[in-house]
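Heads up, one of the protein chains got dropped from this complex, but the rest are sitting where they should.
For chain A:
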Amino acid sequence: MSAVMITRKVTRKWEKLPGKNTFCCDGRVMMARQKGVFYLTLFLIVGTCSLFFAFECPYLAVHLSPAIPVFAVLLFVFVVAMLLRTSFSDPGVLPRALPEEANFIEMEIEAANGNVMAGQRPPPRIKNVQINNQIVKLKYCYTCKIFRPPRASHCSICDNCVDRFDHHCPWVGNCVGKRNYRYFYLFTLSLSLLTIYIFAFNIVHVVLREYRNIFEHVVSLTPHCTVLEVLVCFFTLWSVVGLTGFHTYLISLNQTTNEDIKGSWSGKNRVQNPYSHKNFIKNCCEVLCGPTYPSVLDRRGVMLEDSTRPTPSDASAASTYKSTNPVSQTTKSSAPLIPNEHTPEEAKPSIGAGTQKSTSSPKEEKPPSPTSPNAVAPAVIKESAH
């Protein structure tokens, strides 16, 4: 053996993840593929706030109070931090089923469906579960080869199933799901406050300046920046504040945007929302103050390139993301059935018509789509590995 040390580049799991995400900082940052609108968001927030700090704040600090720019800085830092946290974190992506699990589910489905006559379309793959005394249908995802957990949905833009899928937000360049929904909400809330704050103090600045002009018989023009800021804030206000209001409404009912758009829980003949605590405070607390869920993706885990040993599914060993050894399925005469114990006897799907390959439910734009939020300088790149 030569004495030369060959440094092998370590392959991390994020490099082999399916789906259309982009990863940065060696797997610490996870975003959607199209990031253009996110850069626009950042630019607008940073730009407007920079103008505010450069032109308004000196005047206001001197003539009114130095607390004004200080509070503005705090708010600005919070907004950017929440934006980066929303954009860079894993929204709650569900990993795809490994071959053994996929086969297991297939066998279960086949056993549940019984014999399908040749030429007949197989029934749609739906599982009924009972949640808090309501029947909820779980759909099968053909891409991820799993039955989607309740409230999960497949994002066609990112090509992932996301837990508690809310919507895909191009403004933050990421999906909004279970893990980053509260950051998203805090982002819109703090951005609303920031917008109102800047808007208000722009007006104050203009009024003060004009007042002094009249009093001191001095002519000085209102800076153009102020006008620009007022314009940006004005248009932002309507959209972002509206969005915050909409999400506050959703949180109080413990619903997701996806469910709201589909009308899952509305209407007389439909199931009532089984996840709601029927209490506004409880719902808010669950969504905003609930536990911080960990990412199940393990992006930074090291991939073992071991293909000689049989795959030990040992909990303590670093598991390979893809099983290196295909498992020899023992052929059994009777298909192993672990029926869902809450599946009613008529497990055969009730919907006979059209097998929808309902893998994608793209929710690209939120209903009140925000126009330009205030752009702020990302002085600190927030690394959110969680």
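Everything that follows uses one rule, which is that a contact is a pair of C-beta atoms (placed from the backbone, for glycine too) under 8 Å apart; a residue touches a chain by one contact, two chains touch by 3 or more; residues count from 1.
By our rule, contacts and distances are computed from a predicted model.
Its record in UniProt calls the unshown chain "Golgin A7 family, member Ba", which is the match among "MTMR7 protein", "Golgin A7 family, member Ba", "Mediator of RNA polymerase II transcription subunit 8 isoform X2" or "Fructose-bisphosphate aldolase". In the complete assembly, the contact with the undisplayed chain comes from A:186, out of A:51, A:155 or A:186.
Although one chain is not drawn, the whole complex shows that of A:54, A:111, A:288 or A:302 it is A:288 that touches it. Contact between chain A and the unshown chain involves residues 77-78, 81-82, 85, 94-95, 97-98, 100-101, 104-105, 129-132, 136, 138, 146, 149-151, 164, 183, 186, 274-275, 285-286, 288-294, 296, 298, 309-316, 319, 325, 327-332, 334, 336-338, 340-342, 384, 386.
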